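Only a single protein chain was left out; the remaining protein chains are all shown in position.
Letters A and B name the chains as they come in the text, with residue numbers starting at 1 for each one.
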Amino acid sequence: MRETRLWSLHILVLPIIAVLLGMHFAVMHYAPVFYGMSVDKAREFSTMIERGKSVTQLVLYILLLAAALYHGLYGLRGIIRELPLTPVLVKVVDAGIITFGLFIFAFGTYVTWWTFSYKIGG
Amino acid sequence: MSDRKTTPREITFQVRRFDPDSDVAPHWGEYKLHVHDGMTVLEALHQLKAEQEPTLAWRSSCRMGVCGSCGMFINDLPQLACQTQVLHLGTDVVTVAPLPNYENVKDLVPDLEPLIEKHAAVKPYIISLDQIEINAPTGEFLQTPEERESISQFTHCIKCGLCLAACPTVATDPLFLGPQALAQAYRYSADNRDCGLHDRLEAIDLFHGPYQCHLAGACSQACPKGVDPAFAIQLLKRTLVLDSIGFGKKKSSVAKIMPLADVVKAIEEFAPPPRTV
Partner (left out) sequence: MNSNKPTAYNNRLGIKGWVYAGRYTFERYLYLGHRVSGLGLIAYMVLHIIETANRMRGVEAWQGLMALFASWPFKIIEYLLFAMAVFHAMNGVRLLVTELGFFLGKPREPVYPYSTSIKRHRPLTFVIMGLAAMIIILGGSSLFFP
């Protein structure tokens, strides 16, 4: 694929990261300002589970996960591949980053789904 | 009577030495020289060679910042030795080393071959689709002053290689095209007479192309001719992004031509007055 498309995508995900990370900060760190609850309360298990039951939260967190992982791992790939690598190592780095990204994405999605489908009291 | 403004000052020159026949690694040689106002690093090297160290090697030619041969790492910045006045550096100890990020052939001589190879790789020439006109010209391709100004500064490159010595990406990545070649890729792709952007994609739209420039700005700081390669690279990124989504600048496959008869007329019109002697 043309490098331009990969690079453009790492730019295009920025608005998603900015908005969703802002919301994540508002929920987790600015809870007293936006939700009138203490930070400790916002981080409590029951509050976290209650928040996680929302479909919107499920979708938005998976979207944030995908966007942030793409942006971050594209940057990491850039840094590693700037090192003098053999053609074999280049393939290993590219494949390794894709595999690692997919694994972390799958894991994060599973945790978000686990929270969404958690049965309170069950 | 001397017209020098100041009395000569003693400056210590630390010059990096390397002889491939006898050395495994470079070492530093120290020389003292009385430097007068206006003396360049290149002049100082000539004097050192004449008076103290006849085996000292470097590359230089024009002595006036045109040929781009005498690029060196002077006081930790890549600079042309012929344009750098010793006393303007403001230090009593002046270090002179070969340009980093190149192979060091001997003493202060870098191997600039990778620079030239990368330059050639981006097809640094006008690629016209009008092969009939190229093979049997009927006139001159036209370019307005505005069109000329939009690429003018990028045409001033003298291929001295200082920008690659300054670039942090080139420091580790031997395949990165580098500021010089990428600036030239933009210079030709942006030319109104050129239709070769797509011919260059194979060479530039790669991992080792413009996106490994992270705007550290060192190349533009180092450039002795005001080419501002970092600027050209960012404009190249914009050109490539717009092209990839189908919003690239539409260029006519046939550049406007001024017929030869008009060219002759224009030459006559702007001809200099007759000689008086």
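What we mean here is this: a residue touches a chain if its C-beta (ideal position, glycine included) is under 8 Å from a C-beta of that chain, and two chains touch if they have at least 3 such contacts.
All values reported here derive from a predicted model rather than from experimental measurement.
Within the full complex, the chain left out of the display contacts the shown chains A, B.
Within the complete assembly, B:151 is the residue of B:151, B:181 or B:197 that touches the hidden chain.
Across the entire complex, the residue among B:216, B:245 or B:261 in touch with the chain not shown is B:216. By the touch definition given at the top, chain B reaches the unshown chain through residues 18, 20-21, 23, 25-26, 75-77, 98-105, 110-111, 149-154, 156, 166-168, 170-172, 174, 214-218, 220-221, 223, 225-228, 230-231, 234-235, 237-238, 241. By the touch definition given at the top, chain A reaches the unshown chain through residues 11, 14, 18, 29-30, 40, 43-45, 48-49, 65, 68-69, 72-73, 75-76, 79, 104, 107-108, 111, 114-115.
Methods note: only the chains that are shown with their structure count from here on.
Inter-chain centre distance (chain A to chain B, centres taken as mean C-alpha positions): 43 Å. Those residues of chain B that touch chain A in the complex are listed here as 169, 172-174, 176, 201, 205-207, 209, 211-212, 237, 240-241, 243-245. Within the complex formed with chain B, the chain A residues making contact are 2-5, 7-8, 78, 81-84.
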